[in-house]
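For this depiction, one protein chain was excluded, whereas all remaining protein chains were kept in their positions.
Residue numbering begins at 1 within each chain, and the chains themselves are lettered A and B in the order written.
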Amino acid sequence: MNADEAMREITLAVNGKTHTCKVAERINLADFLRQDLQLTGTHVGCEHGVCGACTVLVDGVSARGCLMLAVQADGCRVETVESLAAGTQGAAGLGPLQAAFRDRHALQCGYCTPGILMSLTELLRDEPSPDEEAVRLVLSGHLCRCTGYQNIVAAALQAATKPAGGA
Amino acid sequence: MKAPPFRYHAPRTLDEALSMAATLPSPRLLAGGQSLMPMLNFRLLAPENLIDLNRVEGLSGIRESGDAVVIGAMTRQREIEFSALVKARLPLLAEAIQWVGHRQTRNRGTIGGSLCHLDPSAEQPMVAMAMEATLSIAGPGGRRDLPMRAFALDLMTPALEDGEILAEVRFTPWAASHGWAFLEFARRHGDYAIVAVAVLIELGADGTASRVSITLGGVAATAVRVADAEAALLGTIVSPSDIDAAAACCGSVDALGDPQVPGWYRQRLARTLCARAIPIALARAAGGPASVRHPGNDGTNR
Partner (left out) sequence: MDTIVPSGQVVEPAAATSGDGYTARRMFGTRAPRIEDPALLRGEGRYLDDIRMPDPLHAAFLRSPHAHARVVRIDLAAARALPGVVAVFDAQAIARELTSLRMPLGFPSATLQKDITPWVLSCTEVAFVGEAMAMVVAESRAIAEDALALIEVDFEPLPVVHDCHQALDAGAPVVRSDAASNIAERLQVGFGEVDTAFAGAPHVFSESLFVHRGAAHPMEGRGVLARYDPVEDAITVWTSTQMAHEVMHSISAMLGMDQHNVRVIAPDVGGGFGCKYLTYPEEVAIPAAARCLGRPVKWVEDRAEHFVSAIHERDQYWDVDIAVDARGTILGVSGRLLHDQGAYTPQGINLPYNAATSVTGPYRVPAYRMDVIICQTNKTPVIPVRGAGYPQAAFVMERLLDRVARELAIDRADVRSRNLIPAEKMPYDKGLTNRAGVRSIVDGGDYARTQSEALARIDYAGFPARQRDARARGRYLGLGLANAVKATSRGPFESAVIRVSPLGRIDLYTGALAMGQGLATALAQIAAEQLDVPLDMIHVTCGDTGRVSLGMGGFASRQTVMAGSSVHLAAVEVRNKALKVGEQLLGVPMDALRLRDGRVESVADSGRFVTLGDIARKLKGAPGYSLPPGITPGLEATGLFQTNSQAHANACHACEVEVDPGTGAVRILRYVAVHDSGRLVNPTMAEGQIHGGIVHGIGNALFEKMGYDDEAQPVTGTFADYLLPTATEIPHIEVVFIETPSPTNPIGVKGIGEAGTIPVAPTIVSAIEDALSPWNVHLAEAPVSPVRLLELIDAATAT
């Protein structure tokens, strides 16, 4: 790292774990999670806020990781895809929304998937039984080139019917 | 696509922010970041100092003040979307906000950021224009108020002096019985509108339109009120031919054109959307269903 790089210390909770670290002021939240915390489940697809691959939850609501500086997350609670299987067992241990994705073949290359999982996690917390239109509206904030979205909609609706909620 | 180097500042008070904005070289204010951050990532901007308004106290929130509803500049679009107060008193804003980007961007995007970015087809400046909102601007010398009409100087150019910060937006609700409609046409849901129209109508006891506001977004450099379209409805019991006349007025405003979307097409959309919005607003003014439907993907709410 360049010695001239402006740095700042931040403290934040990521997936329930508190981190205090010095970060470059210009680094965005997605790059910080990936590079500094090695949480590479959050992907970067466009860096201009359209594709949605970098979507994470900040203080419980979805946000584009590429449209927020890491320093802005100081004091925040961040959730990433790595949190969704917490408490599950085994090699195929998956949270309910993740399990529904596998069940309904809602992913192919998997690159856009983590961001979509985070947006749907937020939706299902806010609205445990959304209809298809509500799911499609949330998904419209994500680009997927593989699936045509149909099976993602089906997986979200399948996860929605489970009493435990999305994740 | 990594942002260029800058120094980051996170003031806690408006005074602190104003002082930074006045003294730091090449400053840029960061609100929700949903437009500024892409420009930084693309290196279209290279400010030396980035002043983050997200931690400034007192810039966020929705409250009633006398006859007005006051929305802090740093209020997130999400908060407006889910506000019972906005839904009850400013239903046009409640409807328009659903067309703003996507849920994931509304969670961080702010009304003040949108007003200052002043994209010609953005929904929140349209509503401010339609409702003649007053913008309260803080500066080194104190506060000043500007009507939206005076704030929206030109294409993406707000009437903000160097060192000034938009503090809040004051909307005066229309009569409880007013009707409203917000329609938008975009290629995909969540895209910036190609054209959008906002209509507000109050009916007198005799059923005549006693107060009318018709505003277009996406056709001109800023959101514009269409006075002759409003005049076509005012003082009449609105008939289909009055609606056609108002729509024709909307269809003949001077429209911006570019290689993808020529001016004539924006005019056509303005006419079509106006003709569809007025009946919705009229029905609501007459006590019809007020439910706000999710925006459809063809932009017409049919």
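To be clear about the criterion, a residue touches a chain if its C-beta (ideal position, glycine included) is under 8 Å from a C-beta of that chain, and two chains touch if they have at least 3 such contacts.
Since the model is a prediction, treat every value here as computed from it, not as a measurement.
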item: Partner chains on view for the chain not depicted; value: A, B
item: Residue touching the undisplayed chain, where the options are A:Ser62, A:Thr80 or A:Thr121; value: A:Thr80
item: Among B:Met1, B:Ala22, B:Ala88 or B:Ala286, residue touching the chain not depicted; value: B:Met1
item: Chain not shown, touching residues in chain A; value: 1-5, 24, 26-27, 34, 38-48, 50-51, 53, 80-82, 84-85, 91-94, 98, 101-103, 105, 107-114, 117, 135-137, 139-153
item: For chain B, the residues touching the chain missing from this view; value: 1-5, 38, 42-43, 185, 187-192, 259-262, 265, 268-269, 272-273, 275-276, 297-300
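Going forward, only the chains that are shown with their structure count from here on.
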item: In the complex with chain A, residue positions of chain B that touch it; value: 1-8, 10, 33-34, 37-38, 40-42, 50, 52, 54, 78, 101-105, 107-108, 188-190, 294
item: Chain A to chain B touching residues, read off their complex; value: 4-6, 8, 25-28, 31, 47-49, 52, 55, 58, 61-64, 66-69, 71-72, 74, 119, 122-123, 133-134, 137-138, 140-141
